[in-house]
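Below you will find the structure I want to go over with you.
Yeah, one chain of the complex is gone here, protein chain that is, but the others are all in their spots.
Showing subunit A:
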Amino acid sequence: MTIAAKAAGPARPSPRERRMHRRYRLDLHASPYLYIAPFFVLFAVFGLFPLAFTAWVSTHEWSLLSDEHVFVGTGNYEALLTDPYFWNALGNTLSILALATVPQLLAALLLAHVLTLRMRAQTFWRMGMLLPNVASVVAVAVIFSQLFGRDFGLVNWILDSLGAGRIDWQAGTASSHVAIAVMVAWKWTGYNALIYLAAMQAVPREVYEAAHLDGASRIQQLFHVTVPMIRPTIVFTVIVSTIYGLQIFAEPQLFGGGGPNGVTGGASRQFQTLTLYLYEHGFNRGFQFGYASAVAWTMFAVIVLIALLNYLFIRRIRSSS
């Protein structure tokens, strides 16, 4: 900027020079806003505005089938909180979330730890780990529904030949949650391992040398050196996995066969998640937009709350260790 001012500042500029200078200043000061505008405008219109407007819709009796939108205050929320199916969906979601996230992130940590060794063919192993992440959630759900099939599924066949007996994975609450959690974990473990690996590679080598001199084994190094050093990354993955996990939709829907049984998450709603519940009321049963918006906004509150709890919990671990 100073260079430009000097260049354009000889005595008595001609009108043409002054015009060019004005254009130059306009370009310098205004154009940055022009460059960031598309992002902010499009994100506001298709991202933030709908999310915020959800709160407004949720206070109304609002349906696609009628033009009148009656204000009902907290009516939708009261109906929601007294619906046992809502609490059922919340419980299912939290159960699947825990079953999917905890083992997945622990496995990712161990895997990343193995990958920090000087392996041959680094890229090969990394690509192998990331392979499941390339498949779409729909593909994952379809494939695993086949593997977890009651009569002809490979998992049941293995269990049977081991003498453990067959499991009707879809029928039970716990078993269906496990099956869905496996789908989520299969898709995301390698992805999270890569994130941990990146963070681990940034830990200074000397820290490990010191730990090694103190006689720490490799596994002790992982939990006493690596984990504390990469805590911000762990917080990040826990929060991202939580936000993702609370919105699980395709896996339970397709595990239930996609049709009406999918929307309710099984015949007795044993694996209906919150997003399925939202979908059921918003788009599958009479387009109850007001009620479904109350579901969405409640989910938003749950997500913020759990992300916050995660954050505080992990901070406490830090201060106590």
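In this text, a residue touches a chain if its C-beta (ideal position, glycine included) is under 8 Å from a C-beta of that chain, and two chains touch if they have at least 3 such contacts; residues count from 1.
Everything below uses one rule, namely that contacts and distances are computed from a predicted model.
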(request) Determine which name in "NADH-quinone oxidoreductase subunit H", "Alpha-D-ribose 1-methylphosphonate 5-phosphate C-P lyase", "Tricarboxylic transport membrane protein" or "Carbohydrate ABC transporter permease" the UniProt entry assigns to the undisplayed chain of the complex. (result) "Carbohydrate ABC transporter permease"
(request) Could you tell me which of A:A179, A:I195 or A:V238 touches the chain that is not displayed? (result) A:I195
(message) Given that one chain is not shown, which residue among A:L109, A:I180 or A:A296 touches it?
(response) A:A296
(message) Considering the whole complex, not just the chains shown, which residues of subunit A touch the missing one?
(response) 1, 3-4, 7, 27-29, 31-33, 35-36, 38-40, 42-43, 45-54, 57, 64, 110-111, 114-115, 117-119, 122-123, 125-132, 134-140, 142-147, 149, 151-154, 157, 161, 186, 190-191, 194-199, 201-202, 205, 208-209, 212-213, 233, 236, 239-240, 243, 246-247, 249-250, 253-254, 257-259, 262, 275, 278-279, 282-283, 289, 292-293, 296-297, 299-300, 303, 307
